[in-house]
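After the structure tokens below, expect a handful of questions from me.
Shown here: the complex without one of its protein chains, the others still in place.
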Amino acid sequence: MARINTSRSRLRSFTARRPKRGALVIAAALSMSAFTAEIAAAPMQNPKGGHSIADTGFTWPTVEQTVRVLTLRDYNTRIVVMGVTCLGLASGTVGTFLLLRKRSLTADALSHAALPGIGLAFITLVLLGQDGKHLPGLLAGAFIAGCLGVGCILIIRHTTRLKDDAALGIVLSVSFGLGVVLLTIIQQMPVGGQAGLQRFVIGRAASMGARDAWVILICAAAVIVVCAALFKELQLLCFDQGYAGAQGWPVIRLDVILMALVTMVTVIALQSVGLVLAVAMLIIPAAAARFWTDQLMRMTLTAALIGMVSGYLGAVISALQPRMPTGPVIVLVCAAGFGVSMVAGIRRGMVVRVWRHWQLNNRVAMQHLLRAMFEQYESGTTPDRAFDGARMIQPRRIKVQFDKLLPKRSWTAAELRGIAATAVRRGLIHRNDDNSLSLTDAGGAQARRVVRNHRLWETYLIHYADIAPSHVDRDADQIEHVLGRDMVDRLERLLSEQLPPRTVPPSPHGA
Amino acid sequence: MSTRRPRCFVRPPARLCGCALLAALVFSTGCGEDESSATAPSGAAAALLQYPYTIVTTTGMVTDIVRQVASDKATVIGLLGEGVDPHLYKPTRADVAKIINADLIFYSGLMLEGRMSDTFTKAGNRGSKVYPVTQIIDEKYLLEPPDFRGHWDPHVWMDVSAWSQCVQVVADALGDFDPSNATTYQANATVYVAKLDGLHAYVTKVIASIPEQQRVLITAHDAFNYFSRAYGIRVMGVQGISTESEAGLDDINRIVDFIVSDQISAVFVESSVSDKNVKALIEGADAQGHAATIGGELFSDAMGAPRTYEGTYMGMLDHNATTIARALGGKAPPRGMNGKLSGKSH
Partner (left out) sequence: MNWLISDTWTIVIGSLCAVACALPGALLVLRRMSMMGDAISHTVLPGLAIAFLLTHSRAPLAMFIGAAVIGVATAFFIQGVQKLGKTESGASMGIVFTTLFAVGLVLMRQAVDHVDIDPDCVLYGAIETAGTTWQYITLLGVTAPRAVFVNGGAMVVNLVLIALLYKEFKISAFDPALATTLGISATLMHYLLMTMTAATAVAAFESVGSILVIAMFIVPPATAYLLTDRLAVMMVLSAVFGVLAAVFGHVAAIIVPPWFGFEGTSTAGMMAVVAGLLFALVWLASPRYGVLARMYHRLVMSMHVLCEDVMGLLYRLEELTDTQPATMPVADMTQALVARAWLVRRALGSLGRQRMIRRGDLGYVLTDAGRDQARQLVRSHRLWESYLAHYLRLPADHLHDPANRLEHAHELADKVDVALGRPETDPQGKTIPSRDNQ
């Protein structure tokens, strides 16, 4: 990210502000005093302004600096790393359930829903003659408003046909509006201290204190205990709410417990690390974990791990480079983790999906080739008697010309050649000297199986599914490739009156 | 730089009270036209002037200047209460009504009021008398980031000597508007400027009384650059000028290291910014065995409670300077320059 700066800004940057990382402490102090001296010396003509204007160049941190950060020698680094790691753990865990409930944006809605609560808390405090900017008071207001917001979301969700996103959106926008209405009124109140009220309870990751970190730690522990205790219930809630309800699970109560956890995590995250990180940590790790596994327990653990690792890495990066806001950097690390997972995740990642698709295509094409060969053997255009009805005796003695295969399916010559080459490599097909093709023994056996499945299925569809024979071939093609052994056996049993066992039935289209 | 030149047109009164939606819609097109045609020279307006006329201002600092200069000749309405963050200010409909009915408008300028500056500029272009008070300050004097020329730091009022220049803008503008009282305005301005000079001297004195080593102002956000330059005190803000700005761990660590190595005794919170990052600094320094304290709450973008001394420009600066000086080991009377400070330590 640091490279985004314009080269111009790098040229203009103050050399005096760029401390040598080696002796960081003294250098930083010296450079700052040197710089201020520069300003103080020319008070009226220095138009350059802001002394802390970035030295926006990128320098690699020294080994010493890196060691200092990685061993968490600085107090603030220690606190922040601990806080964001625990937050990653808690958010990743809860976020998994939220993602599966399609309520990922709850944190965002809550952050807006808290606004009227803050406003009302301020008004109440002022009316009680207190200082309006009393942090615990404002936080209590935010928490109560958040709970009410969640209550509204649940009510809308359970009593109307609106979906979760609309329920979130309604609560978000209306309470945002109400919050602004209240803040505008607060601005007219004859007391001081209204400025910045909107963001007063919103923390920044880098300025986390020990108390924040402890609160997050306790919150993470609570989340883990509750999720572990109610894992099975929550799992059912996420995957099959209807079934859970029918089985007599207290669906609404479980939903309330889950949302209470979310509210707790969100409010705590909002006041300690700020909006963007609070929202991102609940969504991104869980969404990334989805690419790695289909199993809920593993997904929860993966999400928690991704959350923790990105929290740690982001905090470390922001401690190694100047002017790297901690919260956003953690979000970017998280996003990078999501990108990697999206591409490389072993369950639903893009690579795996492309690979699976490619494999399936390959298998389908191979079966098409074998079937085309088989049909060619069958069609009697080959005068040789080696092909004995459904039995394969010495299939090698039959030769199929390449251009006979070409019209069998809608493949180009190049495609066909490619598939044939693969089949030759796998020992299913033998290429004769005159460039014609023959099935090998193994290929013959496999071709028999493929054609048999295909025709069984075709017959089944014609007899049992009322599909017009002219449409059958296409459907059978799609399904035969996934037919398992037992399914074939069952079909055989079903169709046994028509077919002698263990043979390739004739094509239902007629010879 | 056309936006920084005084406007000398008179906006005709727009007294419209159509209530029915349709009728008003039709009416409105006609109204827009006769508005632009009716610009009269300033003298004509002055002849019909009724006292007190109405002046609308934005921030409390501007309101103070205008109140002092106009004294009883005008009703001064400050749109932004003393505790309102000007960066994020959005007007209400009542504010719009006040702006429409105002005879003169003064605002701070330099994009302090955000999109509202744009609105004021447009109002000026259409003939209202609108003045950004900072227009008089020499561009060379203004602080700007080296990369982005022209995007000046708007917190000029932190330097009393610079802010007192703005008094002249107000006096001249009022003199143009109401020539019969021009001398009164000039006299009022002189009195106020003299008071501000006294304040400037006081701030300079108390800040200079801080031991050289301790003369560092560490605050929550970057609003004190003019203060720094005018009174020779180093400043470090944890986060940048924008409300969305956020510090990194490295930034925090560096400031903590600096506090420890230079044995800085106090850091400061601001009334309009969360005190968390400043508290983090103190915790960090504490972990290294250096006990720093919160020196007090400073007023940066917003002022103190209304109808108190801290709710005026002079009280605000007095409070800031006194708090800083006393917390960092300088010599300043506990109740400030005039003994008017409430002395409440935050």
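Annotations for the structure displayed:
Read from first to last, the chains carry the letters A and B; within each, the first residue is number 1.
In this text, a contact is a pair of C-beta atoms (placed from the backbone, for glycine too) under 8 Å apart; a residue touches a chain by one contact, two chains touch by 3 or more.
All figures in this text were calculated on a predicted structure; none of them were measured in a lab.
Only one of A:Leu128, A:Met297 or A:Met350 touches the chain withheld from this view, namely A:Met350. Which of B:Asp159, B:Asp222 or B:Glu283 touches the hidden chain is settled by the complete complex: it is B:Asp222.
Between the chain not shown and the residues A:Val69, A:Leu99, A:Val251 or A:Met373, the one that touches is A:Leu99. Summary of contacts with the chain left out: across A:Ile185, A:Ala260, A:Leu360 or A:Ala442, the touching residue is A:Ile185.
Within the complete assembly, B:Gly240 is the residue of B:Pro132, B:Gly240, B:Gly315 or B:Gly336 that touches the hidden chain.
As for the chain not pictured, it touches chain B at residues 14, 16-19, 21, 24-25, 27-29, 31-33, 35, 87-88, 90-97, 99-100, 111, 114-116, 118-119, 122-123, 125-126, 128, 145, 147-151, 153-154, 222, 240-248.
Where chain A meets the chain that is not shown, the touching residues are 1-2, 4-6, 9, 49-50, 52-54, 56, 99, 102-105, 108, 112, 156, 159-166, 168-170, 172-174, 176-181, 183-185, 188-189, 276, 279-280, 282-284, 286-287, 290-291, 323-325, 327-329, 331-332, 335, 338, 342, 348, 350.
Here is the rule we use: only the chains that are shown with their structure count from here on.
Averaged C-alpha coordinates give centres for chain A and chain B that are 47 Å from one another. On the chain B side of its complex with chain A, the touching residues are 80-85, 88, 90, 92, 139-147, 152-153, 222, 225, 228-230, 232, 234-239, 243, 245-254, 256-258, 260-262, 271-274, 276-280, 283-284, 286-288, 301-308, 310-311. Of all residues in chain A, only 6, 8-9, 12, 24-26, 28-29, 32-33, 36, 39-40, 43-53, 74-77, 79-80, 184, 187-196, 198-210, 274, 315, 318-329 touch chain B in the complex they form.
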